[in-house]
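Attaching a single structure in structure tokens format; questions to follow.
Only a single protein chain was left out; the remaining protein chains are all shown in position.
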Amino acid sequence: MLQPFNYHQPSSMEEALSLMATLPGPKKVLAGGTDLVPALRRGELSPAHVVSLKQLAEMREIKIKEGRVHIGALVTFSQLAEFRPFRGPHNLLAEAALQVGGPQIRSQGTIGGNIVNASPAGDLLPPLVALEAEVRLCRAGGERVLPLDEFLKGLGRTCIEQEEILTEAVFPVLPGQAASSFVKLGRRNSLAISRISMAAILVPGATGIIEEARLALGAVAPKPVRVPRAEALLKGRRPDPSLLEEAVTAVAETVAATLGDRPSAPYKKVAVRGVAREALIKAAPQFGCKL
Amino acid sequence: MKKRGIGVGCMFYGIGNTGMPNPAGAFLDLTDDGTVLVLTGCADIGQGSSTVLAQIAAGELGVNIEDVLVVAGDTGVSPDAGATSASRQTYISGNAVLLAARQAKEVLLEEAAGIMAAAASDLCLRDGHVWRAGEKTPLTVKEVLAACRKKGKLTLGSGWFNPETTGMDETGRGAPYATYSYATQVAEIEVDTETGKVSVLRLVAAHDVGRAINPKSVEGQIEGGCLMGIGYALLEEVKLTEGRIGNPRYAEYLLPMSLDVPEIHAIIVEEPEITGPFGAKGVGEPALIPTAAAIANAVADALGVRFYDLPITPEKILAALSAKGDGSARMGEIT
Amino acid sequence: MNRRGSGCLKDGPGVIGRNCRRVDGIAKVKGSAFFAADRKIDGMLLARVLRSRVPHAVLNKIDARSALEVPGVVAVYTASDIPGENRVGIIVKDEPVLVDDRIRRVGDALALVVAESEEALAAALPAIKVWYEELPGIFSPAQAMAGGAPAIHGQGNIQSVTRIVKGDADSALKEARVVISRRYTTQMVEHAYLEPEAGLAAVEDGQVTIWASTQNPHYDRREVARVLGIGQNRVRVVQAPTGGGFGGKLDISVQCLLGLAAWKSGRPVRMVYSREESMEFSPKRHPCVIDYTSACDGDGRLLAVKVKIVGDTGAYASYGPATLKRAAVHASGPYQVPNVFIEAYCVYTNNPTAGAMRGFGVPQVAFAHESQMDLLAGALGLDPFTIRLRNCFQPGSATATGQRLIQSVGIGQTIEQARAGAVQLGVLGGKR
Partner (left out) sequence: MKPFRFTATINGRPVDLPVNPHRRLLDVIRDDLGLTGTKEGCGEGECGACTVLLNGRPVNACLVLAPEAAGCEITTIEGVAPEGGLHPIQEAFLEAGAVQCGYCTPGMILAAKALLDKDLSPTDQAIKTAVSGNLCRCTGYIKIIEAVRLAAAKLSGEGDAV
């Protein structure tokens, strides 16, 4: 049984924003509900008002325009996983979406919820950080756009304000020749919380060298982290097994520094090597081959 | 790096409670139209006992299973069958139902013997007919039932069975179970030496169940047991702090799910138990028992490092691998 | 009289050995099987238990007056409302239905609230005031067995000891070629059946009927009758379709509380555990510490085993004594061992109760004895199948308890067939 609250189902963005601006007392935005409803059931949250975004159909769309991908906050994990244009360079998003929960959670849970929850283990966050995504936050009479990395404050905290609604995530389209991957390590193969995850984007140049590398790790810090040392190391070089080892070591060293002495550190310091290795090979099979 | 390993686990398991009486009773009504009602206290909790008991009654009375209705686990109408535990219900309640069926059948066969001028011991029931010396006769069960009723004879049965056991004395001597089931499982696993993750690839599970009354149901028990055993070996642990459970939710107490399932090859071995109903023993618990042992041995085979505490988690594996070489991986000492 | 069923292998044509469909299958695939939580009776009340959040304490007083003022609350029952005996347990009657003197674990039932709605229950539970005096807790068998440890149940904390002695294990160890000693530890495990505990009770014509998710309706009947102080003939327990049990639904959960509530209130009452309640308060698989020594000769033939098993049964005995006894009987595995010394201790602590769970102590000892077999094989360079075949029971073998096995001894067959199966599948290659 959930504790009672007032429920609102605005039929337009304006109405939603005006409710957010005017409703008194604690309020929560309801998107997919897969995290909010259990929190209500456990009594961890007891908002006076729940504002449902159900009717805001425009937030359910994925659009590609002017070189940027716009993903509405209500886009579900299933939608992301099934979105055909994400089969190519952007497949890290589809792969990450497919690793979330099980089919039921994926039909319901949304990208907006995943971002605003800001769990260190949020599956979509490393891909979005690697994609250098921004988030749009709207309020009555205004909006702001923030880089995701800046928006996330770590351990479930973000810089969203009480009256704001996150409406979309936006990122630049990757070049056509780019390849990407997402790898998640959980205790089991579905309905698992990520223990370590990694998103990798590699942009090859004309001669087969790596022109650009972007790596983002999840669940090793209060929020997803990029690995600049490993990215720099990969840049301008050709993927092969020895470069892989260098990169994996660079990732592991960065993680060791991030983890400090938390209880999971001894495990994660080592295990991240396996995750990084798999992610890099998935993004560029040449890493795995003896050339 | 991924390393494969193979491990073996064996077990035996006494069917029924340990060294103490644990009877089960059953009532059976062979009704006028030849259909059968079985009343049993045996709780079917999903393992399929009601189906197996229906098969046993049908088998003894020579009717179709569709003609048997089992009313189970209602103390208002059914006799005590003891607990659904100790892998005992097929063997013990199975025998109780068999005996109840036999008692009802004896009335019927005696009547049939009179009609046919034959010895009751030469007769049996099959497909709704009376058979004599292996040959079908035109006499139907329904006709015999009608003849019984005409004389005021009811075809009811009651049966109870208590496995023959003795208690254990203070040095443990005794025969605590009437029969034992046996099993051997072979596990093939793969360990990722970087993440410590163990994947069970294949399990071969050979179980001596005496006789499989319902083979598919036996396989179902074995497969389910194997998966529970995988959870025991690798995943599951109730976390306690000062008597308080820290992970009382499915989100925190993880069970294996469909994507974690290996190939499971169940092999049913039948070494009939002469005191069992149609030779049957039990399988419910044996299904789970050797799995963790086999997996632990497979992990040791893969890594050359043995684990002495369950569950074998990725953390323990990586810790042990990093300690390997400093003598932590001991082999058997030879004296 | 002890009657034996006969083999009767000539009978049972067709239907025996056939994959008949489950007799309860259609209702289950259609969703029409009525589990206990699906059942409703007009005028039905709902019940929920107030449970202890501390592991060990003297209970002084419960004041439910404010809870009774919550609209919709019909009654709050405590131990003094129990008309019969306030102790249940399959082997030892040591567990209160509602605590009357001492709290022995987190989750002990203190009071039962009966109300018209979930909302009323939710408001009433926190309104009940409980006074208690906390006592130091005991959270491991080692602590419980140490000299001077406070007794959780009056006498010492060792609930039971099972000893199995055969031959002279100590002398045999001296003669052995290989001796291996290891300590094995196993964890506490949850049954995690999909259906949380649930039941519904109603009183009619002086008989109380309880529909419950259970593995043993006749045991439930005995306990409810004792607790209510009425004849067993006036208690009817109907096992509702039960969504798994694995041993965890052998103990009393909702039955006595529902019987009490329906008996006292005169109205039908339903209680359904949440998942958390089920996982926190149902019995568990015993965590065990197993010290195991095995010895064999140069051919890998077992000469002796010495085993000490300590199982943490938590606050109440439940099936603990039987679990540890069974663990002892099975500790030497399906092998002929001429010299055996086994001790199994069932120990009280202030941890959650451990009771019956599928395998009943044997998965724990199997982990140990099978690891030992591989260690012995490794020491002698033997194949794991070979050492097992060399030692396994045959018709005529005697077990550790001296029981002679006459027939239906299939262990050798299972080893051979598992190996053959593994070879056929390519799990085992030619190299072995």
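Labels for the chains are A, B and C, by order of writing; each one numbers its residues from 1.
In the analysis below, a contact is a pair of C-beta atoms (placed from the backbone, for glycine too) under 8 Å apart; a residue touches a chain by one contact, two chains touch by 3 or more.
Just so it is clear, the model here is predicted, and its values are computed rather than measured.
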*Tell me the shown chains the invisible chain touches, ordered by label.*
A, B, C
*Taking the entire complex into account, which one of C:Asn157, C:Thr209, C:Thr242 or C:Thr323 touches the absent chain?*
C:Thr242
*Which listed residue, B:Gly220, B:Gly243 or B:Gly282, touches the chain dropped from view?*
B:Gly220
_Hidden-chain contact residue, picked from the options A:Gly88, A:Gly101, A:Pro222 or A:Gly288_ = A:Gly101
*Which listed residue, A:Gln9, A:Thr249 or A:Ser264, touches the chain dropped from view?*
A:Gln9
*In the complete assembly, which of B:Ala120, B:Leu154 or B:Leu255 touches the absent chain?*
B:Leu255
_Where the unshown chain meets subunit A, residue by residue_ = 1-7, 9, 30, 33-34, 37-38, 40-42, 50, 52, 54, 78, 101-105, 107-108, 189-191
*Over the whole complex, note the residues of subunit C touching the chain we left out.*
19, 21-22, 24-35, 37-38, 191-196, 241-244, 246, 274-275
_Please output the residues of subunit B touching the missing chain, sorted low to high._
45-48, 216-217, 219-220, 222-228, 249-251, 255, 257-259, 261, 264
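Note that only the chains that are shown with their structure count from here on.
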*Measuring centre to centre with C-alpha atoms, which chain is farthest from subunit A?*
B
*Any chance you could check whether A-C or A-B wins on number of contacting C-beta pairs?*
A-B
*Intercentroid distance (Cα basis), subunit C paired with subunit B, Å*: 17
*asked:* Suppose each chain is reduced to the average of its Cα coordinates; what separation in Å results between subunit A and subunit B?
replied: 47
_Please output the residues of subunit A touching subunit B within their complex, sorted ascending._
102, 185, 187-193, 266-267, 270-271, 273-275, 277
*Inside the complex, what are the residues of subunit C that reach subunit A?*
118-119, 122
*Which residues, counting only subunit A, touch subunit C once they are in their complex?*
1, 3
